[in-house]
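With one protein chain withheld, the remaining protein chains of the complex are depicted in position.
Letters are used for the chains, namely A, B and C, taken in the order the chains are written, and counting of residues starts over at 1 for each.
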Amino acid sequence: MVLLTTEPLQPQQAVDAVMTDSDGAYVQFVGVVRDHSKGRNVTGLEYQVYAPMATAQMEKLVVEVQTRWGLACAILHRYGFIPVGEIAVVVCVASSHRAEAFEACRWAIDTLKADVPIWKKEFCPDGTFWIEGDEAISAQ
Amino acid sequence: MVLLTTEPLQPQQAVDAVMTDSDGAYVQFVGVVRDHSKGRNVTGLEYQVYAPMATAQMEKLVVEVQTRWGLACAILHRYGFIPVGEIAVVVCVASSHRAEAFEACRWAIDTLKADVPIWKKEFCPDGTFWIEGDEAISAQ
Amino acid sequence: MTIRALFFGHYRDIVPSGEWELTLDAPATVADAATALAASEPRLADLLSRTRVAVGADFATAETPLKDGDELAFLPPMSGG
Partner (left out) sequence: MTIRALFFGHYRDIVPSGEWELTLDAPATVADAATALAASEPRLADLLSRTRVAVGADFATAETPLKDGDELAFLPPMSGG
């Protein structure tokens, strides 16, 4: 299950999507907008998204977790403006085998950050910055 | 923050205990009572606890996560009877560094299972079993 | 052929609408489209060295052939999550 939305994210939605009565556990990664980034104060983020490809890429991650680990995975990503303290991304993997659930969840968030076409624009007291990988580029 | 209680667990309570505006993420492990265990059907679990030591051991885990990884950690464990589908344990680690948060969360749940004095009693259609490590011992 | 080029990240400050309709002589590849864009807008000259590309919302390469109606996206290093 994948969800790309401008609405606030509910982590429980990802849990409900993956858990059955035969699963003994889930591992969840939740990314939140924080008040600083590499020394810059941040008041909020705007996520820009290439929606059809981002959805397709997130779906590929879910399929890959199912194929490689045999585990159910759900990914939620919010876009548009997100204030500090609110949730930007949720990855949830259900499992009766916790070693694999940790591994799969970590792989999914790492791969999402590299391969899902979403970009942060940081709003800071001293300006606005496009974040492209490790680089911050002053925005107009 | 640690909590040992007979009441239903709220994962968000662990999140609220560890997250500040400067944390960019959290990793959470949630263990749920499942409907089977090594081939046995399970209708519910009763967790028995040596409370003063379990609390002290959970507090040691929280301190150890702070010392080794510099990360805030919260652990909730329920005891008494828990029906299938309900939450037995929550481990939450806050972090701006996700590699370390995954590692610390996994270490905490692994160590909890080995060193926190709590025992499962499984209720199955064909009897009741004490679970001691990997062993199931028929209960009276 | 006519294709639609899409821009993200700081390239949105160069192409504010985020897209550019481009007419190319067939046959043409992703690299040909990038060359045509750089000729029209010098600030797009670094496109291929700074972005990955997707054709039809699928990762592609500089050598990927284009056909009429294709959607060609230039994707700077991503920063979701």
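In this text, a contact is a pair of C-beta atoms (placed from the backbone, for glycine too) under 8 Å apart; a residue touches a chain by one contact, two chains touch by 3 or more.
Computed from a predicted model, the values in this text were never measured in an experiment.
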Displayed partners of the chain not shown (whole complex): B
Chain B residues that touch the omitted chain in the full complex: 31, 47-50, 52-54, 56, 77, 88-89, 109, 112-120, 130-135, 137, 139-140
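Going forward, only the chains that are shown with their structure count from here on.
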Path length in the contact graph (chain B to chain C, fewest steps): 2
Chain centroid nearest the full-protein CA centroid: A
Chain B-chain C separation of Cα centroids, rounded to whole Å: 50
Separation of chain A from chain C, taking each centre as the mean of its C-alpha atoms, in whole Å: 26
Set of chain C residues in contact with two or more other chains: none
For chain A, residues that touch 2 or more chains besides their own: 31, 109
